[in-house]
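As you look at this complex, bear in mind that one protein chain is not there, while each of the others sits in place.
Order of writing sets the chain letters: A and B. Residues in each chain are counted from 1.
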Amino acid sequence: MSSLDLEIQLLAVVVAVACALPGVFLVLRRLALMSDAISHSILLGIVLAFFWVQDLAHPILVLAATATGVLTVALVEALHRTRRVKEDAAIALVFPALFSMAVLLIARYAGNVHLDVDAVLLGEIAFSPFRRLEVAGRDLGPRSLWLMGSILALNVAALAVFWKELKVSTFDAGLAAAMGFSPAVIHYGFMGLVSVTAVGAFDAVGSILVVALMIAPPAAAWLLTDRLPVMVVLSGLLAALSAVAGFWAARALDASIAGSMAGMAGVVFVIAILFAPDRGVVAGIRRRARQRLEFARTMLMVHLLNHEGGARARVENRMDHLQEHLRWSPDFARRVVRRAERQGLLVRESGGGLRLTPLGREEARHRMVR
Amino acid sequence: MSDGGLFHALLFDYTLRTVALGAGALGAVAGALGCFAVLRRQSLLGDAISHAALPGIGLAFLLTGSRATPVLVLGAALAGWVGTLFVLGIVKHSRIPEDSALGIILSVFFGIGLVILTFVQRRPTAAQAGLETFLFGQAATLMERDVLLIVGVGAVALLLLALFWKEFKLLTFDREFGGTLGFPMVRIDILLTTLLVVGIVLGLQTVGVVLMSALVVAPAAAARQWTNSLSVMVVLAGVLGGVAGVTGALVSATGGGVPTGPTIVLMASAIVVVSLLVAPRRGLASEVVRRFRVRRRVRADVVLSDLYALAAQHGESGEHAHSVAVLRTMHGGQAGTRRSLGVLAERGWAREVEPDRWAITLEGMERARTLFLPGSEEGGPKAHDAGEAAPRTGSGAAEMRPGGAP
Partner (left out) sequence: MTEAEPGTLPPAIEVNDLTVAYGEQPVLWDIDLTIRQGALTAIVGPNGAGKTTLIKAILELVPRAAGRVEVLGHPYREARGEVAYVPQRGSMDWDFPTSVLDLVLMGTYGRLGWIRRPGRRERKEAMEALEKVGMEAFADRQISQLSGGQQQRVFLARALVQEARIHLMDEPFQGVDARTEKAIVEVLRELRARGDTVVCVHHALQTVREYFDEVALLNVRMIAAGPVDQAFTEENLRLAYGGRVPFLQGVTGFHHDEAGAPAGPRGTGFRPTGGGP
């Protein structure tokens, strides 16, 4: 592995982790698609600032792009508040317009400079090691690594400092307001953080793949844990894993590294949704199969209790009735009854009648009141 | 290029005419179908479908080696469908909310699509497949047979929309109720979603995967502002989409190779902005006017109630005049008292007895009573009787006052 490869991978990991941290709250706050809108419209800020300063490396570009990101959020909310369009339509109206302006400006006036339409979508992570940061003649490494490193540090610091505020406002906005945290301040501050991150990552992976890095790893982590701190750490780990795996997959196919990172984030998510220990699809299927018998047994208990002593008890509380009324197959009905009998919940009377034992009655009552 | 030149070119330039026809038909189909997506709050599903189509385009080329539009469109449609199924599956079988599912599908599929495209490009046999035009669209690449495909498939889609109009409307407005009527709502949903996928993939060559969803959402959002009828909305969205398509494609095709997607989207966005501002009734401009009128009337009513109360307290015939300054202090020194008095005078509810001194008229008394008598809205005649009987002297009228004045 060359030092070039190492630097690319390091950058990929830093970008992915920096995106995943705010991504946790994007997912939990149902704002995933706002990141899509932001990551597109920041391009307009970059382009306009570039026309002004004529330098792609100028820090003002980051500022302008971040401001555009926050402006996008404000625009979407303003449009939604007019009550003339629903929120999803508001998002789908605002960012394509801003993004289109940016793409047209690039295609029309900036086609020859180092800012072209392909880079907007693909990012340039493969080339970023060639742009070095030199201070007093000393090579300090790739410029974008420094930029993304700072943004990662900023995200970690912001999460650490405002952890309580973010957490409370995410899970209980009303409580947060009552505790004196202005929801608007937290919201826009957070969206500013997302914008800065999107701007930094944009350079490396392009505007659409940012979304994959922000949303997929936190979503996968959410399937694996219920605890917020664990989810944050896990998101970072899964993001780093996606980045490294994506790099090697791209190397094998000689294809886009950024695209491959997004693809791997998707693969990680699919694995999580299928095989997560508790909430995975596979675990769910197995649990349901196990619980079907359990549920059927309880259902039988409740059924017997409801009809006990009633006028129709002789008709209802019978083996053959189960097949007819509960739509159980004879075989399944026998298995359920045998199971309940073994647990001492009911007794079979001669002639096919079923009678609850005191224990069974207790169990049924207990289950019914939840 | 000036408008005259564009018009001239449209008439006499065969290529431009082809491009305009294709983009116009596309806009019409996308706009009409988009109405249902917007009303079902699926605006962003369109975004996910169009992005998810990219790997389909790449795979179709990789497997068949063909660049023929129908092949690529078919690949795109299949991938778009798979993406939709994934979104539905994630939402149904996990705790992941819809917005996250959409975000994951659109970006991950798009990433995989880019991997395939870059993979194709770097193979020696690829001979520059030109698949990049599918990112932002290039109307100039539309051939006659591409346009025929758009028009043909689009017409079938619109025909199905017309045929199953009632069923789609039921699905969009009240899905459960449709189920109780015996309609298989799941199948109707599949049909409508398929039409949406078809409408989207038809536009990928012209508008591109990145921005196609905007052409689905924008005409519908614009059309909604002008009408309260679904059928008018769908027709209007088709027309507006067609206009955006034609103008955008022409600007792009004659504008030195700028990509078409952004130009069409900007045209559509402009239509949305205009619609939001000036549409009658729902437009924001008419809302501002309406609010202004209401505020003016409420202010006038407040002043009227003050005049009424003064008249009642004094036990006068109502013709006794009061100075503007008194009236102004009665509602906290708020400005605009004089203007409100003007409004009242216009309606004949108050008159200026002498300069700066105003009195309530008999009609004004009548009006004040209907305004502030509880229950006067419904029991019209009763309130009227009460008004006739009410003494112009103090007590009775003064009791009525708390309802209205500040």
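By our rule, a residue touches a chain if its C-beta (ideal position, glycine included) is under 8 Å from a C-beta of that chain, and two chains touch if they have at least 3 such contacts.
Owing to the predicted nature of the structure, the values given are computational and were not obtained by experimental measurement.
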## Note on the structure
Of the candidates A:54, A:82, A:182 or A:306, the residue in contact with the absent chain is A:306
### Message
For the chain left out of this view, which of A:182, A:291 or A:329 touches it?
### Response
A:291
### Query
Where the complex has a chain not shown, which of B:87, B:131, B:170 or B:240 is the residue touching it?
B:170
### Message
Suppose we count only contacts with the excluded chain; which residues of chain B make the list?
### Response
39, 163-167, 169-170, 172-174, 176-183, 224, 227-230, 233, 378
### Task
Considering the whole complex rather than only what is displayed, give the residues of chain A touching the chain that is not shown.
288, 291, 295, 298-299, 302-303, 306, 316, 325-328, 367-368, 370
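Everything that follows uses one rule, which is that only the chains that are shown with their structure count from here on.
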#### Entry: chain A and chain B: spacing of chain centres that average the CA atoms, whole Å
29
### Summary
Touching chain A in the complex, chain B uses residues 38, 41-44, 46-47, 51, 90, 93-97, 99-104, 106-119, 122, 132, 135-136, 210-211, 213-214, 217-218, 220-221, 224-225, 255-259, 261-263, 265-266, 269, 272, 276, 282, 284
### Residues of chain A that touch chain B when the two form their complex
26-27, 30-33, 35-36, 79, 82, 84-86, 88-89, 91-93, 96-97, 99-101, 103-104, 107-108, 117-118, 121-122, 208-212, 214-216, 219, 222-223, 249-250, 253-256, 258-263, 265-266, 269, 273, 279, 281, 284
